[in-house]
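Sharing a structure with you now.
Note that one protein chain is taken out, while the other chains of the complex remain in position.
Naming follows writing order (A, B and C), and every chain is counted from residue 1.
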Amino acid sequence: MKIKFITTGGTIDKIYFDDKSEYEVGLPQIVESLRDVHATIEYEVESVLRKDSLDLTDADRELICQRVEADPCPRIIVTHGTDTMVQTARMLQRIAGKTIVLTGSMQPTRFRVTDAVFNIGTAIGAVQSLPPGVYLAMNGRIFDPNRTRKNREKNCFEEYESPGK
Amino acid sequence: MKIKFITTGGTIDKIYFDDKSEYEVGLPQIVESLRDVHATIEYEVESVLRKDSLDLTDADRELICQRVEADPCPRIIVTHGTDTMVQTARMLQRIAGKTIVLTGSMQPTRFRVTDAVFNIGTAIGAVQSLPPGVYLAMNGRIFDPNRTRKNREKNCFEEYESPGK
Amino acid sequence: MKIKFITTGGTIDKIYFDDKSEYEVGLPQIVESLRDVHATIEYEVESVLRKDSLDLTDADRELICQRVEADPCPRIIVTHGTDTMVQTARMLQRIAGKTIVLTGSMQPTRFRVTDAVFNIGTAIGAVQSLPPGVYLAMNGRIFDPNRTRKNREKNCFEEYESPGK
Partner (left out) sequence: MKIKFITTGGTIDKIYFDDKSEYEVGLPQIVESLRDVHATIEYEVESVLRKDSLDLTDADRELICQRVEADPCPRIIVTHGTDTMVQTARMLQRIAGKTIVLTGSMQPTRFRVTDAVFNIGTAIGAVQSLPPGVYLAMNGRIFDPNRTRKNREKNCFEEYESPGK
């Protein structure tokens, strides 16, 4: 069962150069992560964007949707900054017939203590197990993007009751 | 959606004291792992055994089955040593109506490079998404215990074709 | 033998908040580092500045010198950004009678792979062993600030032959 990773940037891919430079979005960390944990899944990685999710434009989101739609793989994980992950997830709902799981992290992959590898694990467990649809895998939970938001104070994702919000 | 963790020992829970002592199975590492990654799932942990899986007796496996069966939670993750994980998984198949996922790790949780947190993530993603049954979550894959074995040379789990084996 | 740590910022103290924010200089990481490695030295920490070393002004450097000079402890480690560490070291040479070791790191302390804790170790080993004077402890070496520069291409410190520079 093959999994396609589409990477768009965000904290999960942030690396660090030196004093002079700012902390930047680097190459997808997913390949190194999967090697470190001895994952034997069949997978492909496509880097579509390398941006903080707050900097994503409508055109960027459109590009992400087109790439996910065009991809023949029925199981796709999109790594994404957390701040607008829900927004992109909702746009991806127009795509039928694919299991799409978005994930990212609050701490960069290269940190000693990070949620990145755990979140990738949750997304991988979910994408192989769920029927077609769009999901978020964050904080160990599987979220429906229609009833989910990032709580910036608590620095985690949460479900909200009224879907009208 | 609540998840129950039943811990039995194995590499995932191995800690280290000092020169004098051997590397030993310690208290379940799962609580610290879930805190580090900011998991917000509702969960409970029950430590049933603290053994290498090669040392598990028939009575031990019977005990694990009884605890899983008695537990009211319909979604259970069993952390377990890898060497006889498949054997325990097959015994657990007698239990109906529960989604049971076994996981563990090849490197102890406390290592700088470890598959432990990733495997826990995969198990958590799977246990919330799969119908009742018994599964293994290792190497980023979801395995059916009836067609799975640990390949000791490659140090990973693999599916085998002939289910009669 | 007591050691005083004077922290000024730089990569060694860089932490990360989230998508929205930049990577920032946080509170001194030294306390957590020394606890993690079970250091039993007697020490004190004073946070004088929290800046990238490229942003240090003459007034900032003057402030650092004043604090080092005023401190009664004869063994002082200054943690500092790497880009202008040599410059500050040379200013500190006006202080007599103290062993002063500057250190910092190329990768933040919180990274999984970092030189921060190693460099702190080298500085601690040196500050207890060397006669009064000003030294840099980087890349496992003890440098004389009068003949040292940061090689930005190789991302390390190096000695240069002509002390006239």
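As a working rule, a residue touches a chain if its C-beta (ideal position, glycine included) is under 8 Å from a C-beta of that chain, and two chains touch if they have at least 3 such contacts.
The shown structure was predicted, so the numbers you read here are calculated from the model rather than taken from an experiment.
For the options C:Ile12, C:Val25, C:Leu49 or C:Ala123, the residue in contact with the chain missing from this view is C:Ala123.
Within the entire complex, the positions of chain B that touch the omitted partner chain are 10-11, 14, 16, 18-20, 22-23, 52-54, 81-83, 106-108, 110-114, 152, 155. For chain C, the residues touching the absent chain in the complete assembly are 1, 33-34, 36-41, 106, 112-115, 117-130, 137, 139-142, 155-158.
Just so we're on the same page, only the chains that are shown with their structure count from here on.
When chain centres are taken as C-alpha averages, the shortest distance to the whole-protein C-alpha average belongs to A. Distance between chain centres (mean CA atoms), chain B to chain C: 45 Å.
Between the Cα centres of chain A and chain C there is a gap of 37 Å. Counting partners per residue, chain B has 112 as the residues that reach two or more other chains.
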